[in-house]
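Down below is the structure, laid out as structure tokens.
One protein chain is absent from this view; the other protein chains keep their places.
So, chain A:
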Amino acid sequence: MEQIYENIYYNDWEWIVKLNILVSFVLILLSLILILFILYLRLFKNSRNLKKAEHYSRLSDFINNYLFDPDFDETETENFKNNFLKTNLQKKITTKEILIYNQNFKGEANDSIKKLFFSLDLDNIVFKDLKSLKWHRRTRGLYTVSSMGIKIQESLAVKLLNDKRSEVRLQALLYFIKLSQKYPLNFLYRLEEPLTIWQQVYLEDALKKYEEQVPDFSKWLTHKQQSVVIFCIKQIAVFNQYENIDQVMPFLESPEEELKRAAIRCMRKIGHEEAIDVLLTNFATESTEIKKEILKLITQIGDFNQLQTLSGLLTGNDEEMKIEYLKAEEHFLK
């Protein structure tokens, strides 16, 4: 250090030239290493794709024989397991392919596919995945068990339901719905984290595919997570649960705007006219967004007289609301 200081002091820059040359060589070396790495990556990906294609073809033949060849011998399964399920890639591809077959086949073929999954010991990999510290493995594991209909320990499922990663939580939600016999949404009681809209979309889709009786969504209208309540209000409209309208009505007066908006939209979809009178009482104190929702509600399920009670909007200062009112009026007078 002292030497460097002295060099700088006496304007001896030779040391910096040496340093620059050294660093330049390091940079060149790093560039070359990276170029080699890029080429290796390209070769690696190409070779992996080839291996994938090869394994897919072999696997496809094997599964087709397993399913449809009457002379299929059980020892072939053992042979396949011992010879072609050695690497992680092979195990991953096999699991993925079995999941596709499982999705596409029903009845006896589906039972056989499930049996094959266990015969190949793929369940062991899945259980390892579920307990992995890596979130993407936990997600993959959950996806597999819910697709294959494999039950896992309740405590583990609940733990994953409240995982810190939203991807894991989503798969846990789907697991509970897909594997439930009677009460697909009972897991909501144990849900600590809020539901994102992305998760709600998946849940709604899973519920639409649910073959048993759709649950009574009003059970969770008192849930501590606001997102769960909003989801249930939406589903009451989606599944036309008219019997639950009375339980949604109080949300029209909720101080929480999101809840109020969900309730108004629910009323609109279900066509519950009585909601309009409740909403008109407090119209003046509502936010612009809620006022717009109410006007939309009147336009769709109300009548011209109800709209006229809001004609005061025309003399107010809010230009946006004036136009919204006129648009609604135009709708009735058309």
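Heads up, the rule we're going with is that a residue touches a chain if its C-beta (ideal position, glycine included) is under 8 Å from a C-beta of that chain, and two chains touch if they have at least 3 such contacts; residues count from 1.
Criterion: contacts and distances are computed from a predicted model.
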item	value
Absent chain [UniProt protein name; select from "Transmembrane family-2 glycosyl transferase", "Integral membrane protein", "RNA polymerase sigma factor" or "NADH-quinone oxidoreductase subunit J"]	"Transmembrane family-2 glycosyl transferase"
Sole contact to the chain not displayed, among A:123, A:167 or A:286	A:167
Listed residues A:132, A:180, A:200 or A:254, member touching the removed chain	A:200
Sites on chain A contacted by the missing partner chain, in the whole complex	11, 13, 16-17, 20-21, 23-24, 27-28, 30-31, 34-35, 37-39, 41-42, 45, 96, 99, 135-136, 139-140, 143, 166-167, 194, 196-202, 204-206, 234, 238, 289, 319-320, 323-324, 326-327, 330
